[in-house]
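For reference, the structure is listed below as structure tokens.
Here the complex is missing a single protein chain, while all its other protein chains stay put.
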Amino acid sequence: MINLFNYIDRPSPIHRLTGACKLVCLIAWSVAAMTSFYTPLLIFLTVASLVLFRVAKLKVKDISFMLGIMVVYIVMNNVLIFLFSPEHGTSIYGTRTVLFRIAGPYVVTAEQLFYHLNVILKNACTIPIVLLFVCTTNPSEFAASLNRIGVSYRISYAVALALRYIPDIQREYRDISLAQQARGTEMSKKASLVNRLKAASSILIPLILSSLDRIETISNAMELRGFGKGKNRTWYSGRKFSKMDILCMVVCLVLVILSLTLTYLNGGRYFNPFI
Amino acid sequence: MEKEAIISFENFGFQYTAQAEPTLYDINLKIRKGEKVLIAGPSGCGKSTLAHCINGLIPNSYPGKITGSLTVGGKNAQELGLFGLSKTVGTVLQDSDGQFIGLTVAEDIAFALENDCIPTKEMHEQVEKIAELVDVKQVLHHAPHEISGGQKQRVGLGGVMVNQVDVLLFDEPLANLDPATGKQAIVLIDEIQKRTGCAVVIIEHRLEDVLYRPVDRIVVMGEGRILYNDVPDQLLCGKLLQESGIREPLYVTALKYAGVKLTPEMRPSYLPELQLSENQKKQVLSWFAKQPPAEKKQQQEVLLQADNIDFTYEGGHHALRGISAVIHKGEMLSIVGTNGAGKSTFSKVICGFEKPQSGSLTLNGTDLSTMSIKERADHIGYVMQNPNQMISKTQIYDEVALGLRNRGVSEEEIRPRVEKTLKICGLYPFRHWPVSALSYGQKKRVTIASILVLEPEMILLDEPTAGQDLKHYTEIMDFLAELNRQGVTVVLITHDMHLMLEYTPRAIVFNAGKVIADKSAAEVLNSPQIVEAAHLKETSLYHLAQQCGIGDPEEFTRRFIARDREVRKHD
Partner (left out) sequence: MKKFSVKTIVAIGIGAALFFVLGRFVAIPSPVPNTSISVQYGLLAFLSVVYGPVAGALIGFIGHALIDFSYGWGVWWSWVIASAVFGLLMGFAAKLLKMDEAEMGKKGLIKFNISQVVSHVICWGVVAPVLDILIYSEPLDKLFAQGLVAGVSNAVTTAIVGSLLCVAYAATKTKAGSLTKE
């Protein structure tokens, strides 16, 4: 619970990068992956992200829990796409190469499989990067990084506050929930849906109303120590960009440009091997 | 020569915008450089409002009408504003979790520096220095939930000291600390003041605990006015404290019962320097001899039996190590110990919130391990510390009825049961009120009522009187004592030594996951080894008894408590 965001402190080149740099890279990488359907680029990004994963000295067992959820998600998503729209690939790529029939409208085409491959690649090339970001960035550095890349310090600090108070609120939720269960509140399947939601409210109401009191105390404490008086503030955990940071950011920005250029040169979003 | 005043109230008054009457009247008060002042008074006397005026939360966060003048460091407080004042006055709030804003200790200490745009490198150096001063250097990179309550408070102090303030303002610094940690906090405040020469203002109603180190002046407030503003010795000789509902130091009360005439020359405000003549000692001795021996309750039937309970949290924290304890029918008892000693975990195990890895727990001879949380709650009721965390309905009646409704009891049966419970709890006249219209103490009663309505054999209360002044404390505790007389077994988890001495004949002491003592409260508090191990605090009666040459300080304590309850009942 303490290490909710799974920050793993290990000496590696990726750990040494500043949080702000990693945040820029994460965003650039995501944009590159999101805009592109150019399959060779997606394959490159996926391979590169796995390599970076090794460079950060992360091990599969560090993230086995996250990996499990991810696989379930990707499988479910693809099954849903197929169930709803088995001919989606055909409509995108314009040809129809039937491989085999299952039943009724469910026909497996090469185009559909290729489309699924692209969807999976799009997920696969960003997920390791998000994990990388989460596992190698000290939460303390997060707010400073946001501020660094241009988010106002007030909003950056709101993020820091969220990270600070999540464990407290989680503990409070647990305590309240147990005390309510002792009084007979039932949230499991034994109760009807509406009753389950009402039961949840009997926990949420004290939790949220006492949080409103907390908001007042914290904002008093912050103002008493001078929060919000200036146009700027400095950060204890802030770090200056190193050469390596700048290099990484440049590389990631190049990726974005590459992704956009390839889409442009390709004359369309989709890399099409069928024509 | 008199030093110049750093804070100066002149004919000062304040009225909150939302209220019909002023909260402060005619305040004339000067606090001088390097002075240490204690501001005491019952809840609602205006002491917190006064503190908010000094640090600028009034009028910044709490608007209202100000009359008269307040200057801080020679400048008008309103012109300085909240941020201007924060350069002179550093405030440590009562709620140490609210005060702790940073993700780690170091970041929290740095918070004010960050807001001043101090460059990062310089900031690291300053944080290092302050951390050394308040002794938190070894936990600099820990998160708030990884450090103890005492450390949290030190961090809070460090976080305001980085501003190099001239005044340190503490709002109820002892409220959330166990007795020994509270003692350390008072020592720390004293040392910091001596080292930095800043003025210290402490708002607190626990007089005896603050007086563990001398203060220059005590200001007593009542109903928005200053009732007393002078040296402590003079105050302790008079009757004002009793009249204003502030608890005197126990040894002072004991001396008064014994008929000793106190004078300021005897230095009654500081126990280590208290002067008693031979004659006065004799007075105490003969008073002790005249008091009837305190009655001892005989043992009753066993209600709950815990045998060799072991529990380890998921993260590997071994919280309970072979706990064996017995709770008798109709008993009122305390469970004490430091934070993290295992007392809360033990209560969670009793309620079924946590499942022990080994050991057995029986209630009336029946094994509890197969019972669900809900089933156990029919026998054992659990009342949380903060009533706001328990109350989920807007109407008092619905709140008390909730547990019965959840158990599928019919409305016809619910009505008489709820009404009966409301009568027992003194809430019947309010039954159609919304919960929000009640005071904190009344809300506490609502939560107790909502548990009692299930007719448990035993109720378990977590810190029932935390943060309450003497009047509300007495109200809550007398109510629990009355319930106990009616046959409910009452178990209290507490830090409060007075509570333990006054109301619970027996105490179970936890330390590092083990029971280290199970005996009478007076015995516990008169045993230096247990007191030390469990982070408790010896009662001052122990020292008084020693000074007067009484061989049995335990019995002295018991007789004093018996007498004191008699007296307070007739108030």
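Just so it is clear, A and B label the chains in written order, and each chain counts residues from 1 on its own.
As a convention for this text, a contact is a pair of C-beta atoms (placed from the backbone, for glycine too) under 8 Å apart; a residue touches a chain by one contact, two chains touch by 3 or more.
Keep in mind that this is a model prediction, so the values were computed, not measured.
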Of A:Ser12, A:Thr39 or A:Ser85, which residue touches the hidden chain?
-> A:Ser85
Would you indicate which residue among A:Leu45, A:Ala144, A:Leu161 or A:Ala179 is in contact with the undisplayed chain?
-> A:Leu161
Of B:Asn279, B:Ser436 or B:Gln529, the residue touching the omitted chain is B:Ser436
Interface with the unshown chain - residue positions in chain A = 4-6, 30, 34-35, 37, 63, 66-67, 69-70, 73, 80-81, 83-85, 88, 92, 119, 122-123, 126-127, 130-131, 133-134, 152, 154-155, 157-166, 169-170, 173, 187-189, 193-194, 196-198, 200-201, 203-205, 207-209, 211-212, 214-216, 218-219, 222-223, 227-228, 269-270
Chain B residues touching the chain left out here are 392, 394, 429-437
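Operating definition for what follows: only the chains that are shown with their structure count from here on.
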Provide the C-alpha centroid distance between chain A and chain B, rounded to the nearest whole angstrom.
-> 44
In the complex, the residues of chain B that touch chain A are 55-57, 60-61, 82-83, 86, 91, 93, 95, 97-99, 101-104, 106-107, 110-120, 123-124, 127, 143-146, 159-160, 163, 315, 348, 351-353, 373-374, 376-377, 381-382, 384, 386, 388-393, 402-403, 406-407, 450-451, 454
Listed in rising order, the residues of chain A that touch chain B in the complex are 1-2, 139-140, 160-161, 163-164, 167-168, 171-172, 175-176, 178-186, 201-203, 205-207, 209-210, 213-214, 216-230, 232-239
